[in-house]
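Supplied in structure tokens, the structure appears directly below.
For this depiction, one protein chain was excluded, whereas all remaining protein chains were kept in their positions.
Labels for the chains are A, B and C, by order of writing; each one numbers its residues from 1.
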Amino acid sequence: MKHIRGFASDNNASVHPKVMEALVNANDGHAIGYGGDKITERTQQLFKKVFGKEVETFFVYNGTGANVISIQALTHSFNAVVCAHTAHINVDECGAPEKLSGCKLLPITTNNGKITVEQISQYMHGFGFEHHAQPKLISITQATELGTVYTIDEVRTIADYVHGLGLYLHLDGARLANAAVALDCSLADITFNAGVDVLSFGGTKNGLMFGEAVVFANAQLADNVKYIRKQSTQLHSKMRYTAAQFEALLTNDLWKENASHANIMARKLETGIRQLNNVKLTQPVDSNGIFAIVPKGTIAKLQEEYFFYIWDESRSEVRWMTSFDTQEEDIEGFLEVLKREVG
Amino acid sequence: MKHIRGFASDNNASVHPKVMEALVNANDGHAIGYGGDKITERTQQLFKKVFGKEVETFFVYNGTGANVISIQALTHSFNAVVCAHTAHINVDECGAPEKLSGCKLLPITTNNGKITVEQISQYMHGFGFEHHAQPKLISITQATELGTVYTIDEVRTIADYVHGLGLYLHLDGARLANAAVALDCSLADITFNAGVDVLSFGGTKNGLMFGEAVVFANAQLADNVKYIRKQSTQLHSKMRYTAAQFEALLTNDLWKENASHANIMARKLETGIRQLNNVKLTQPVDSNGIFAIVPKGTIAKLQEEYFFYIWDESRSEVRWMTSFDTQEEDIEGFLEVLKREVG
Amino acid sequence: MKHIRGFASDNNASVHPKVMEALVNANDGHAIGYGGDKITERTQQLFKKVFGKEVETFFVYNGTGANVISIQALTHSFNAVVCAHTAHINVDECGAPEKLSGCKLLPITTNNGKITVEQISQYMHGFGFEHHAQPKLISITQATELGTVYTIDEVRTIADYVHGLGLYLHLDGARLANAAVALDCSLADITFNAGVDVLSFGGTKNGLMFGEAVVFANAQLADNVKYIRKQSTQLHSKMRYTAAQFEALLTNDLWKENASHANIMARKLETGIRQLNNVKLTQPVDSNGIFAIVPKGTIAKLQEEYFFYIWDESRSEVRWMTSFDTQEEDIEGFLEVLKREVG
Partner (left out) sequence: MKHIRGFASDNNASVHPKVMEALVNANDGHAIGYGGDKITERTQQLFKKVFGKEVETFFVYNGTGANVISIQALTHSFNAVVCAHTAHINVDECGAPEKLSGCKLLPITTNNGKITVEQISQYMHGFGFEHHAQPKLISITQATELGTVYTIDEVRTIADYVHGLGLYLHLDGARLANAAVALDCSLADITFNAGVDVLSFGGTKNGLMFGEAVVFANAQLADNVKYIRKQSTQLHSKMRYTAAQFEALLTNDLWKENASHANIMARKLETGIRQLNNVKLTQPVDSNGIFAIVPKGTIAKLQEEYFFYIWDESRSEVRWMTSFDTQEEDIEGFLEVLKREVG
């Protein structure tokens, strides 16, 4: 590819300078390992300020780790986890949820990445019937893998339904910041205030070098998590360097600044695309992802200039992700290429 | 604790400036995720230069991750893994090896952290007997968890024996650099040249922010590893930041410089301790760890000044680790405190 | 329920007198445990006669056991297993396949319990892509959980397609005998001659007290199975009593006699039902299961007389299974009740 920045994924982006600065600043002398340091303690307190004073936060390396820890914390191996068929846990983690939790995943076919109570209810049977994996956890992604966003009411409706059945709600928030910006709400409002029980809070896709946080609505839910994190290979010895990044992200609303920028860039790209005749958007552009069908045979040409991924080869559907470091010139440049190659 | 650096663990140390510099340098534009970037490719080639052109290298987050991937790559769930009872995989990974591989661990009681062919042979029976977990992998740690070091001949003797039975040899090299320095040999000589099949090569304890490498003797052994790494939650999306650290570590022998310094500091501390009447060393100081029995009741006082861990409370045994950033003043300061408090 | 025999399941049936006789005959003195006895050896040879001289047979306790052993034998934990959404492994084993194999199950929505190459092909992508569980095994059920039957050609077509991709074909044959009778073919023709790699061969639903057999197309595929069987808790110490039942089942075509009778009884029931106005068959009656929609509110009344299970409460669909010991009087009696209560 010709250009230094593309639209492949927000995890192809760099590390935000303020995050890098926090890493450099944290690099001072010795610190107790495994989270016994001051930065970790401070950042856990910061999470309480942002997400609610009852929450319990555990820093981990990556999103798959955060998700499998969330699942293990709230299930037994004979349970089932209901999610969209597009969910990261269902299609992008190489079976890690099944392997580590032992649970069955029950996928709901969805056009836009979002699931509804009505769809969930299709799986809400067989309770007490020992032949069936027992549903215990519902997992939704926010923003979804298709760039769409649940409203606060949609999340709350699912949470209420789920809790009414004695089940739990997990939110895979690898791109939670983008969703909160899209909804113009706080991180707490779209998660614990809306009934979420456990959250995978993403950092890597919003400017961190690495690092996600598993956040529980309260300490009781998190009772076994420190062991689960360790046994799931997700405990960082030099934890201060994970925590410092999150401290930077939650300080002066850097999370919002980054996500907001990415979303704006996506809107800008969307606006440009709508001028084109031969590119068809397949999803609403709620956050920082754009899904579009382009004429067959044009993809390779486009990729030569700006790297991105094919989403569904059979129908020539592609995905363009923007990120905190996408520049206006990237959008403009790409739109020009699109115009030239696709028309 | 009063002092900015202690002797708790080499993972309480900071990130080496050259490693931090490499991270900053890597922070330039977009890069393909999950290892498709240039730094990763370059660093994998560097591993071939250092460890042998046949090796295959996979970067992961941490030591537990490296070990469980190594085990899974070379076993079925009905296999058994033989190791020292002091092995990190046996006592410090919260059962991750059993959980992720399904294998049984067969621990050998050892006084110095090292195991011998004679001890291993006690478990070499029941092959073909379906009631017994089938031994398939022997795991040794170098330098051991007790700071001792296997000679090249000792490793080769184990490897030959193990291969003669159709088994594999894993080397947990969280502190491999310290061992190589102690033996004054290359990293290849103490690993693949000596018959090791798979290596967990440690970075975090030798100046990295995070990151270990799983290195296989050849591509055939590594056939399934990319899936195992992903399913074990150890695949870093922004891989360039893991690779860049290793590139720094293997450039201009930084690994050796760091490990050498740590070992020298340990020797200095040892020399000082030998002047004291009331501190009894319990292990030879082969690398960067010192194990000693101190008078009961003195530990808390010492910890107030320099943080470190108790090893065996029942016999008042402690562990003091040096690291790449230990300063002469730390050693001198600590020896003074020791003299004052212990005599 | 009033009547001594119902239509709940072929596993509600009794043990066939000849099987019971074989158990009594086997009860003579001591025999080496775990399959080292003469009856087991003899019966394994008998399987070679029936299924082909290359096959390797392992006796186990039950169908879930047979299926999870089949899966484990031919997969790694990062693999995926494709099956009908109605498959026993998908809905009736409480997540045992996921837990024991670690694999992801990829369910195909099906109306009649059968899957096609076209449907399977939807999942045949992402090979080599480490984020996706790698498809490795296709599992079909014969006769299906909906009583339908694959033709030999249908099985062969799937097998050829699957093998062309380097994958394996598992056949869950809990009711294989009923299918073979329906197709008027040999057990070998519908399995290994048609390309099946591993078979769960059912006994319990065809007159045994307990016992299934896992049969592999050849010894190479079965290399690790004895350990897998033991580790999966499916190794019977007094194996002669499992083997003796299978010996009876395969002697003088008892399997065919039993299955044939069950199928005939199902046909008889079907014929009677077709006279009724208010019972609507929902599946072709290929083997020994009948699926039908009855008027809402009539089910409880019917169950008072003859026990059976509701299949889909929402649409008032029920399942009636016949078995080797179903009597003509049972069919006639039940048809009378149906006529009286449903009309």
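Methods note: a contact is a pair of C-beta atoms (placed from the backbone, for glycine too) under 8 Å apart; a residue touches a chain by one contact, two chains touch by 3 or more.
Note that the coordinates shown come from a computational prediction; the quantities given were computed from them, not determined experimentally.
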Options C:His236, C:His261 or C:Arg319, residue touching the unrepresented chain: C:His236
Touch with the omitted chain, as defined above, among A:Leu183, A:Leu235 or A:Leu338: A:Leu235
Residue, one of B:Ala8, B:Leu23, B:Val55 or B:Ala80, that touches the chain absent here: B:Ala80
Full-complex contact with the absent chain, from A:Arg42, A:His131 or A:Lys301: A:His131
Among A:Arg42, A:His76 or A:Arg274, residue touching the chain not depicted: A:His76
Touch list for subunit A against the chain that is not drawn: 34, 72, 76-78, 102, 130-131, 133-134, 224, 226-231, 235
Interface with the undisplayed chain - residues on subunit B: 77-80, 91-95, 98-99, 102-105, 107, 130-134
Interface with the unshown chain - residue positions in subunit C: 4-6, 8-9, 11-15, 20, 23-24, 27-33, 61-65, 68, 93-96, 99-100, 204, 209-210, 227, 230-238, 241, 307, 325
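Definition applied: only the chains that are shown with their structure count from here on.
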Innermost chain by mean C-alpha position: A
Most distant chain from subunit C by Cα centroid: B
Between subunit A and subunit B, centroid-to-centroid distance (C-alpha), Å: 33
Between subunit A and subunit C, centroid-to-centroid distance (C-alpha), Å: 41
Between subunit C and subunit B, distance of the C-alpha-averaged centres to the nearest whole Å: 50
For subunit B, residues that touch 2 or more chains besides their own: 227, 230-231, 235
